[in-house]
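Here the structure comes first, spelled out in structure tokens, and everything after it is commentary.
One protein chain is absent from this view; the other protein chains keep their places.
Showing chain A:
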Amino acid sequence: MDNVPFERLDRYTYRIPRHGKMWVDAVFYANDEILAQLEAEGYASLKQLVNVATLPGIVGPALAMPDIHWGYGFPIGGVAAFDPTAGGVVSPGGVGFDINCGVRLLTTRLTREDLEPRKTRLADALYRRVPAGVGSARRDVRWSPKDLKTVLREGARALVAQGFGEAADLERIESGGRLPLADPDRVSARALERGGPQLGTLGSGNHFLEVQYVDEVYDPEAAEAYGLWVGQVTVLIHTGSRGLGHQVCQDYVERFLQAARRYGIELVDRQLAAAPIESPEGQDYLHAMAAAANFAFANRQLITHNVRLAFEDAGFLPRDHQLRVLYDLAHNNAKFEEYAGRRVLVHRKGATRAFGPGAPDVPPAFRTVGQPVLVPGDMGRYSFVLAGTPGAMTRTFGSSCHGAGRQMSRHKAKKAARKRNLIAELEAQGILVRAASRATVDEEMPEAYKDVASVVDVVHGAGIGKKVARLRPLIVVKG
């Protein structure tokens, strides 16, 4: 077992009992296929989960979703809650470099058939309107340092106030598109410099913009509440806080490495650098992280505005497309939430908030069925919409998976893709790809990812999310 002893609790739930320097148990969700993948990587990601359980003030268990894979510091797919009143810590490595990276799903009233004749025009318009890849700087909209700070304070609201979107969009964004703790003055000048020109851009790597259609509905009641129906065209946006968030993470990991020593926090991995939530360093990070999170909400808001314009470029009037935000959620952040009467700071790194029915932070329209949980897959297969469940509230601090998880390194994927023309292959399947670089498409080849259906089946089977609908890609824009 290579030093990670675990036991099976039920069909999909596994426990690593507290041992060594762990303060609490660790729990992860998997099926046989996922277990085999964990074994193949020498249980590296489970060892990282064990490391998370050694951090002070953790309220157990340390958790990993079924899309768990090897990250740095925390595993990707990791969830951990800390009690501020019991010496609990905050760790920038538990949030990740791409602060508030997340997904936003837009619905339309168009059918797949409506789209087909204008698909190429739309693909080109989206690629033109939403800068991707490097150079991913907007030249049409410039933000003065003062305006940028307003964006960091107000999030998506700042964009709507300037005419980039509609007030109704804000009701469908996690936390209303604004984390109130945000303080731009705790964000470094370099972070502002990196982020300024990147607002409204997609970036590269695994980020994308996808036009899709609903090909299957599993839960008619939830689908109706979400406004989803078979054959409907949807748009999924996956991106985060760009260079601004990366710099905030960098700045604070460096500062926390020094702070951890001062607070006597023993780090088994330096990327786990942490400081007490209540310390000046912890507070500075939480305020800076919230500002970066607001940048990410605003980023997805500006992209949404430009998606609407792209549909118009392709000849769809607003009354025809009726692009609406179904939901926008983050999968890299830390938030104060209450469970069993205890206020804790929940870190989600590559994990999605998945509040169940009745939770006050869920938009009223979804409150009877739970919040939408958006789970992107790879660009060749499908993505899923799930609903938050009561099970997630009691077992995973209201969390669920965030995606498929890689199974092939970027290097291997590039090598495997070298002799193929992935763009032509995808086109033959009816998927138009517009990409800033072939390298990104190769790295992101469908086979580089686990089958997201397997991950989603574990989430559904374990009762920490409920399958609502499946979406298939039609157009993919990549950095």
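By definition in this document, a contact is a pair of C-beta atoms (placed from the backbone, for glycine too) under 8 Å apart; a residue touches a chain by one contact, two chains touch by 3 or more; residues count from 1.
Following the convention adopted for this analysis, contacts and distances are computed from a predicted model.
Peer 1: One chain of this complex is missing from the view, so tell me which of "Cytochrome c oxidase subunit 3 family protein", "Xanthine dehydrogenase YagS FAD-binding subunit", "Archease domain-containing protein" or "SMC-Scp complex subunit ScpB" is its UniProt name.
Peer 2: "Archease domain-containing protein"
Peer 1: Which residue from A:102, A:205, A:398 or A:446 sits in contact with the chain not drawn here?
Peer 2: Missing-chain contact among the listed residues: A:205.
Peer 1: Which listed residue (A:190, A:287, A:367 or A:381) would be found touching the missing chain in the intact complex?
Peer 2: A:190
Peer 1: Which positions on chain A touch the chain that was left off?
Peer 2: Touch set of chain A with respect to the missing chain: 41, 69-73, 76, 93, 96-98, 133-135, 190, 193-194, 203-205, 243, 246-247, 249-250, 253-254, 257-258, 269-271, 273, 406-412, 436-437, 439-440, 443, 479.
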